[in-house]
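Before any comments, here is the structure.
Missing here is one protein chain; the remaining ones are kept as they sit in the complex.
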Amino acid sequence: MTTIQLLKGHPLSSKEHATHALLYMWKVRKFEEAVKDLFGRGMMHGTMHLSIGQEASATGMCLALDLADQITSTHRGHGHCIAKGADLTRMIAELLGKKIGYCGGRGGSMHIADVETGNLGANGVVGGGIPIAVGAALASKLQKKGTVAVSFFGDGAMNEGAFHEAANLAAIWKLPVIFFCENNHYGMSSSTDKAFAIHKLSDRGLGYGIPGVTVDGNNVVEVYEAAEAAVARAKSGGGPTIIEAVTYRWEGHSRSDKNLYRTKEEIEEWKHKDPIPKFISILHEKNLLSQVEIDAIQQQAYDEIMHAVNEAVKAESAEPSGLLDAVFKKVSA
Amino acid sequence: MTTIQLLKGHPLSSKEHATHALLYMWKVRKFEEAVKDLFGRGMMHGTMHLSIGQEASATGMCLALDLADQITSTHRGHGHCIAKGADLTRMIAELLGKKIGYCGGRGGSMHIADVETGNLGANGVVGGGIPIAVGAALASKLQKKGTVAVSFFGDGAMNEGAFHEAANLAAIWKLPVIFFCENNHYGMSSSTDKAFAIHKLSDRGLGYGIPGVTVDGNNVVEVYEAAEAAVARAKSGGGPTIIEAVTYRWEGHSRSDKNLYRTKEEIEEWKHKDPIPKFISILHEKNLLSQVEIDAIQQQAYDEIMHAVNEAVKAESAEPSGLLDAVFKKVSA
Amino acid sequence: MSEKSDTNNRMLTMAESLREAMTIAMTERDDVFLMGEDVGIYGGAFGVSSEMQNKFGEERVIDTPISELGIVGAAVGAALAGMRPIVEIQFSDFTAQAMDQIANQAAKIHFMLGGALHVPLVLRTPQGSGTGAAAQHSQVLETWFANIPGLKVVVPSNPADAKGLLLSAIDDPNPVIFLEHKLLYKFPGRDAVPEGSERIPLGVSKVVRRGSDLTIVATGIMVNKSWDVAEKLAAEGINITLIDPRTISPLDMEPIHESVRETGRLLVVQEGPSHGGFINEVIARVSESPTFGSLIAPIKRLAGMNIPIPYAPQLERAAVPQVEDIEVAAREIVKNWR
Partner (left out) sequence: MSEKSDTNNRMLTMAESLREAMTIAMTERDDVFLMGEDVGIYGGAFGVSSEMQNKFGEERVIDTPISELGIVGAAVGAALAGMRPIVEIQFSDFTAQAMDQIANQAAKIHFMLGGALHVPLVLRTPQGSGTGAAAQHSQVLETWFANIPGLKVVVPSNPADAKGLLLSAIDDPNPVIFLEHKLLYKFPGRDAVPEGSERIPLGVSKVVRRGSDLTIVATGIMVNKSWDVAEKLAAEGINITLIDPRTISPLDMEPIHESVRETGRLLVVQEGPSHGGFINEVIARVSESPTFGSLIAPIKRLAGMNIPIPYAPQLERAAVPQVEDIEVAAREIVKNWR
């Protein structure tokens, strides 16, 4: 297991921070490309939900978190997991059904959790992680831990009852939780235009007394700044915040998606808003990193992913023996 | 069965309308008193949820409805049921477990429905009727019936996921539905101050794009005016409205309530805001009805309830035979 | 009991036959409509309603937000108000979100309101494992529905039955839960699917094949697995009666009693976890009836392991009965109990 090296802070506050932010966005991108490839080559089973195009939101949010802060994630959770510091080999290994995978092959892509980095788990249920994050925030408050919990979820999840009940609990108890909505314009084929009668999804907060902010989810700096403010608010007892990060998923919803509900032009348009070049151009502007450095970072991300894939492929497959014993945690005497 | 005589319209628009409004508020009050009495005398089984003190909201809303308009109601639903025109004898008979009761003794107080008056049913589940009303509104739209559906519910119900999901569906499909929240300050022992981080519950609408209005729920005229506007909006394709009627329940939540969560003073204070005298003083002011007429109306309400109680008490008890056959509606050949 | 084959010999997948049933019903009557997440242009997560929105328009094939409780509740309300909604819940695991409207509202309204109203609602939803979708997308939750009085529960095992049963479900004035196994969507059954609009009544078990050595009662996809076993063992001279209840609520026990009286041996097979699982109802009904006296062997039960469905294919396979398991069990009963 690699040691966890996370660097909290504004992505433009130093060379190190900029490097870190860029590296993580690239790791997510390369990871997703690798998954797509593994899937295409028939090495991966089940389905996949890729977050290509959305790398700035996961990265920007996690840059504002301490290791002890917690997150809950979604079916489209690879980015959150990586940005919070998870081990890449164990992630890929999980997708390949290997023993060393995060879930020992029992969970797959939609159920990766990582205790060490405060990731309480991806979730196959849309909205399922939202009340769980609120509960983690409640625990933080009761235990006076001073941590914040962040629930990542999609635009679609905001219409689930789970969001509503969780949001209200957080509001009335002023819990240290952030509702981080990645608005990628669609819940499967359902566009936000049709699924909502409001324009800014962060306005949902108005009905609970929760402040909401909408940011360019493809700009890691904007995301970070909103995240930092929300974290500060939460940790100082100010209660929850809704952050809406407006972004776009380039790939289909999952394997079975024929993309009939959107146009090629729309997808192309958003590819021009790619969060990685967007950050790079800011770096150029600010003169924080040279092109050589940037290329090296990209290479490092690629190498790390390839290393993870190779290790994972070599690893031993999970075996069915012991499944029954794995249902319950043993009662300690 | 008595024929249904409902008079739609502004309670101050004529002597008849004023009479109607007052009569129905009194019927609700006398009905609840009779229920309390039957319960006290051990003639009624189960529990009871009385709406004494809340008569203006049910009455004011239903004055704006046609017979074909539909409502869904709650555990505290006697008032809605009466105001929509239900037969009093069949209501009492239901509470007494009689064959002629609305549900043949199978449902009791929390499950009275009345097809003839468009009452799709009270509900023992907090929030349970809200999506159902939205569905009735959807049917109205699909069938181009031109009717509106009203969902009555309490302040407490607004924190259920059912409210959230239903409200959003209504908003995006611009359905002819009214979310009528009777804010009586408590969901059982839970005060709105603690259960909400907003002050006006009608502000919940902001997060869905649904207009909300808060009225004095003890003033039947104010309630009616808000109701009429919402009905007009719904029937003209404008979509849903949230009406918050601020009111108060005088009695405990149910039989088991010891009223530990509120003060005697608070209850007394609200008894001074009794909706019936409030309306009578408006009638005096407007010179619409004389004291003699008013007294006669009160007497009529009392007589109707007593008649219903007597008839119901005399009626035959429901019998267990045939219960199994009552589970499914017969498949017609 | 078994439907006569269509002369045209049309082999459809179950997705196709279900689509055909909905299309027929929606053409026959105006009050039927379909509602659910991504049922429109996407055609539903498993393509069952593919192209239907083009045909019937956005008001009769209604895309919804992700709000299972709201959707089912709205369907209940629309049903009370005179429509006949078909709701698709994208995975049956998410009926959990809608259980109040399913179990506490739809199932109870007719009885509880004294018959004043009824709820002609069909809830279609895919269930079962085998797609690598892990614990939250692979359950068989039929027991939940079967144990709620007021719901009818259909578990079709093949395209032809699925069509006829769905047509009956849509006709039915009561709420019907229609549980479709995902692995069956893409494959044609053994029998052709008749053209036309013939209904298969709910509550009639089907004797899929007859034999005098062993009675197998299986549900859903386990019918197909058991068929393979019956076919194979027939070659060895072990003859199996295979019964597919098709609707598990109401449950038609007659052919089961009849067969067990003949064979004296009973094997029941379900995919869902054994503990408290539905198939126990078949065991209970046999054990409490005079048929009990005909049994010459203990009743054998094959069911899913009592674990959440795991992700990796090698684990997932182990979690539910496979053809080999059924084969071993069937052979053992017949060999050990003569």
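A, B and C label the chains in the order they appear, each numbered from 1.
By our rule, a contact is a pair of C-beta atoms (placed from the backbone, for glycine too) under 8 Å apart; a residue touches a chain by one contact, two chains touch by 3 or more.
On a predicted model such as this, the values are computed, not experimentally measured, just so you know.
Visitor: Which displayed chains make contact with the chain that has been left out?
Guide: Answer for the hidden chain's contacts among shown chains: A, B, C.
Visitor: Could you tell me which of B:Pro11, B:Gly60, B:Gly85 or B:Gly124 touches the chain that is not displayed?
Guide: B:Gly124
Visitor: Which of C:Lys108, C:Lys206, C:Arg246 or C:Arg265 sits in contact with the chain that's absent?
Guide: C:Lys108
Visitor: From the listed residues A:Thr19, A:Thr47 or A:Ser140, report the one that touches the chain absent from this view.
Guide: For the chain that is not drawn, the touching residue is A:Ser140.
Visitor: Taking the entire complex into account, which one of C:Val39, C:Val61, C:Ala146 or C:Val334 touches the absent chain?
Guide: With C:Val39, C:Val61, C:Ala146 or C:Val334 as choices, the missing chain is touched by C:Ala146.
Visitor: Sort through A:Ala232, A:Leu260, A:Val313 or A:Ala326 and give me the one touching the missing partner chain.
Guide: A:Ala326
Visitor: Residues on chain C that touch the omitted chain in the whole complex?
Guide: Residues in contact with the chain left out: 69, 93-94, 96-97, 99-100, 102-104, 107-108, 111-112, 134-136, 141, 143-144, 146-150, 248-249, 251, 272-281, 283-284, 286-290, 292-293, 298-301, 305-308, 310.
Visitor: Contacts of chain A with the missing chain: which residues?
Guide: Residues of chain A in touch with the missing chain: 70, 72, 94, 101-107, 111-115, 120-121, 123-125, 128, 130-140, 142-143, 149, 161-162, 164-166, 168-169, 172, 326-332.
Visitor: Going by the touch rule given at the top, which residues of chain B touch the chain that is not shown?
Guide: Interface with the chain not displayed, on the chain B side: 45-47, 94, 97-98, 103, 105-108, 110-111, 123-128, 156-157, 159-162, 187-190, 194-196, 256-258, 260-261, 317-320, 323-324, 326-327.
Criterion: only the chains that are shown with their structure count from here on.
Visitor: Which chain wins if you rank chains by how close their C-alpha centre is to the centre of all protein C-alpha atoms?
Guide: C
Visitor: Let me check something: if the centre of a chain is the mean of its CA atoms, which chain is farthest from chain A?
Guide: Of all the other chains, the one whose centre lies farthest from chain A is B.
Visitor: Taking each chain's centre as the mean of its CA atoms, how far is chain A from chain C in angstrom?
Guide: One centre to the other, that is 37 Å.
Visitor: Return the distance between the CA-based centres of chain A and chain B, expressed in whole Å.
Guide: Computed value for the inter-centroid distance: 46 Å.
Visitor: I need the residues of chain B touching at least two other chains; which ones are they?
Guide: Within chain B, the residues that touch at least two other chains are 161-162, 164-165, 168, 172.
Visitor: Which chain C residues touch at least two other chains?
Guide: 64-65, 67-70
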